[in-house]
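With one protein chain withheld, the remaining protein chains of the complex are depicted in position.
Chain naming follows the written order as A, B and C, and within any one chain the residues start at number 1.
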Amino acid sequence: MQQRIGVFVCHCGSNIAATVDVKKVVEMLALEPGVVHAEDYQYMCSEVGQAKIAEAIKEKQLTGVVVCSCSPRMHETTFRKCAERAGLNPYMVEIANIREQVSWIHKDMEEATQKAVILGRAAIAKVSLNTPLKAGESRVTKRALVIGGGIAGIQTALDIADAGYEVDIVEKTPSIGGRMSQLDKTFPTLDCSACILTPKMVEASANEKITLYTYSEVEKVSGFVGDFTVDIRKKARSVDMSKCTGCGVCQEKCPNKKAPSEFNRGLNTRSAIYTPFAQAIPNVPVIDREHCTKFLTGKCGVCSKVCQAGAIDYEQQDEIITEKYGAIVVATGFDIIKLDNYGEYAYDQSPDVITSLELERIMNAAGPTKGHLERMSDHKAPKNMVFIQCVGSRCSDGRGKSYCSKICCMYTAKHAMLIRDKYPDVNVTVFYIDVRTPGKNFDEFYRRAVEDYHVNYIKGQVGKVTPEADGSLTVHGVDLIDNKQIKMKADMVVLAAAIEPNPDIRKIATMLTASIDTNNFLTEAHAKLRPVESPTAGIFLSGVTQGPKDIPETVSQAGAAAVKAIGLLAKDKLLTNPCTAQADIMACNGCSTCANVCPYGAISYEDKEVRGPGIREVRRVAVVNSALCQGCGACTVACPSGAMDLQGFSNRQIIAEVDAICR
Amino acid sequence: MSIGANEEFRPKIVAFCCNWCSYAGADLAGSSRLAYPADVKIIRVPCSCRVNPMFILRAFERGADGVILCGCHPGDCHYSTGNFYARRRMTMLFSMLDYIGVENGRTRVEWVSAAEGAKFSATMNDFVAKVTSLGKNVRLGDLRCKN
Amino acid sequence: MKYSYYPGCTLKNKAKDLDAYARASAEALGFELEEIEDWQCCGGVYPLGSDEIATKLSSVRALNAAKEKGQDLVTLCSACHHVIKRVNDDMKNVADIQFRANNYLKLDEPYTGETQVLHFLEVLRDRVGFDAIKEKVVKPFTGKKIGAYYGCLLLRPGKILEFDNPENPKIMEDFIRAIGGEPVIYPYRNECCGGYISLKEKELSKSMAGKIMDNAASFEADMLITACPLCLYNLNKSDAKTKLPVYYFTELLAEALGLKEEVQA
Partner (left out) sequence: MTKAEMQAEKIKEISGTDPYKCMKCGKCSASCPSFDEMDIKPHQFVSYVLNEDIEALANSKSLWKCLSCFACVERCPRDVKPGKIIDGARQLVVREKGGDYLKADEIPELLDEELPQQLLVSAFRRYRR
């Protein structure tokens, strides 16, 4: 059947029209075979623009529509819905991207117009070969998975559970709580971190809709939006969770107390059987098999002897739990970078050069120094403290991270203020490049540190920190405003080390097929309009996994991710992508090559009667399960007989595009 | 068709971009206004593994001077493994093309993520420069198209 | 094991002992330094101007000579090492310099950075091994507190020199342990001694070298070792409050191996 195609060219205000001669594009494309209608309009995506398309479909009995506009990733759905409302199959719409690929990157009008015409022709060539497609349906498992049990994961899980859905949290460490549980106070109101976090942890643990898998990791993910299947590895705790009463005697009696405490950032040690901190949830210890004498030498077993509940189980094995989920939220959080590349700050050379996170532990009443501010080398109280900002942040030289870690300016102001408040005789100096305080009450907070607490802020980065023979440190800095080099004695130096996404995120992103950027932050579906969704349907982003953020931002993003997940879980059925593969049984000889390359197991084989000119036989042929097929097209290229084709991106369509471009 | 001595040679370049990473990377290059030559025309495919070697032969046959295939970084494929198939297929195809005289500089596979607008633009600038330096592709022209 | 060896100008004159101790120690440790024929002066400082070619050619000739013999190129003087290593990096990675240098030199086969440049200390660490040296030590520096002075040229820029962690190096400390001494780690060990500035700005370099020596002394070093004749000169001329003796590391190596008298004779 001869197609009747309508072409609609958008000005996008001046975004397109300033560089592309829109009228000329209309004029040229109107000449293409099959085109029966061509027009342009200021904003095709507006109500008026869409009405024009609908009207043309009805009046001219269009069978295909080409919109020359912005990227299909922006408005393809808009125009497809518009076509559908006007009675045209939505898959008879193609977009020529003349904004991102033309007007925004080219300056010469003639050249840009010519390219726009060519892209329009390619879209026309493609739409001429489109066939109406109908989306299928798939079911939604009404259960969500949250990966990561920090404040982001906890908040997301609480919100999802609150809406009435089952939700599981998978946390790698023995307790939920995350980074926030390590913090002493929070800015800009100086709440005690534990006081506001612990209730949430308890709530998550008590909520009957929430299941916690601590000391567990996601091992395998398959399926797709609405119907993911996930294997979770519950690592052997060596403690029976159902028997343990959390009395803590085992930790007290454990003779091996030499393991570095992860929770206290290695500033002190813990027993081999341990809970990371007193408020841990669940309050069930874990045996660290790498440090446990029983596991190392076979001799010991003290914890087992003292445990009255009989909960110690040295034979316990890892367990794999397989569960189905409709939505997955990633909340894997962050760590601070390793400082190996920054030898000039002497972090490895002096115990009195510490990171901000270590300072949090030192300031905390439950920390290694019971909250007393003291040097780790000689446990003396410092008189002079220096804070260095941007250690590894804003570094484009390959040693650190190119981005701003965002939280350091504020937590440093917090540290400075708390120290000056509690120890007024300690001099506090902050070397900064810029003080960045966008946020409600943030700048006021920073100014309080200067004006009320007399913290000495010096503009200029530090070049080197040298540990001196007398045990002090010399900070070699600069005051750019005074234009003077500074050599300053300090007893402690605190480094605001850059934050980076949890290193596990690479592995997790690969399992989820979620896109990730060069800094290992997960990519959003749209940087502005869909900031908590991954481009991979059914995957949502919560917290620092998407980019640096502070606690209030994390909590609000966690809520937003929860709402998106709830929106998905609330549906009974999802429309599936109709652009799936299909085998031409006339050409298929059942060789199984396609099934071998299919990542979804969507292809099976059936004996079917094949009828054609001179053929009438029963043959083994490929059958695609369109509910499982995700439309990647791997099979279409692997098929040796050319029987496999992908609807919506058929061989003929792509060749037609190639031809149109090379014409 | 011959190129006049004074006429500046502008190559015809087809870029196949996977929907999830590279096409999004191209969009980011666009919204970040990172220019690359208009000679590049993008065809959107769901995955780099959708690109049949036939499409590339067809492009050269129809007068393309260079063909580039962009996909997600290895390990980051939206369909898990598609880009690995693409990589293997293209390695074979490109060496065959080189054998018959379509130089390796005219063909390329590049991994560009959705966040790498700058890399997309830099890659295209570099590829266009390379193809331009090689001049017109004369090896695979369809004789039936000639006058 | 044979290495091509580039001694450099100073080792043929004012720093003859740096060279002589190295050769004798090498022999005792089972490797040979084969001096490149007709080597030319490296220029002492790496030409920073990206448009300079002529000043890099002498290094390329030495590098190519080693390549033709199929040997790694060993250097001893910090300055020679710095210049030759960086020129080699240019020849490997900077297309323009590679093209122009080869154009000029007209070698049988173009040189594109194939030779591996090793400092004598790197040979000791990576090829011989400090543990193997320890076994051959007959006169250990037991109880001696020795400060390693690295200076700038061996360490920076770290990405190109790849000698050691440029801000917190340990190769010379490991060397000191190997010869039985006790390394003194002091933060100024990678600060600049003043370098070539001591020709015209004598006071400045005296004070810079003085800070280094005083810093080492505050950590109770008995002596300093260095690989660079210019560092040695500047340290000896310093205005330090506590004057420490400064030795070439090869002298201590030869002494530990029991070769010192032999070399001096």
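FYI, a residue touches a chain if its C-beta (ideal position, glycine included) is under 8 Å from a C-beta of that chain, and two chains touch if they have at least 3 such contacts.
Being a predicted model, the structure only gives us computed values, none of them experimental.
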For the chain not depicted, the shown chains it touches: A, C
Listed residues A:Gln42, A:Thr78, A:Thr198 or A:Gln461, member touching the removed chain: A:Gln461
Which of A:Ile105, A:Cys307, A:Ile328 or A:Cys390 contacts the chain that the document leaves out: A:Cys390
From A:Glu94, A:Asp227 or A:Glu344, residue that would touch the chain that is not displayed: A:Glu344
Residue ranges of subunit A at the interface with the undisplayed chain: 344, 390, 394-400, 433, 459-464, 476-478, 480, 483, 485-486
Residues in subunit C touching the chain absent from view: 8-10, 13-15, 41, 43-45, 47-51, 55, 77, 79, 152, 155-158, 166-167, 191-192, 194-201, 204, 208, 229-230, 232-233, 236
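Assume only the chains that are shown with their structure count from here on.
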Contact graph of the chains (line, ring, star, complete, other): line
Pair exhibiting more inter-chain C-beta contacts, A-C or A-B: A-B
Intercentroid distance (Cα basis), subunit C paired with subunit A, Å: 48
Whole-Å separation of chain centres (CA-atom averages), subunit A against subunit B: 30
For subunit B, residues that touch 2 or more chains besides their own: none
Interface residues, subunit C side, partner subunit A - complex: 159, 165-168, 185-188, 215, 218-220
In the complex with subunit B, residue positions of subunit A that touch it: 71-73, 97, 99-102, 104-108, 111-112, 114-115, 118-119, 122, 506, 509-510, 513, 515-518, 523, 535-536, 579, 597, 599, 630-634, 636-638, 646, 649, 651, 654-655, 657-659, 661-663
Of subunit A, residues touching subunit C in the complex: 340, 342-344, 346, 348-349, 398, 464, 466-470, 474
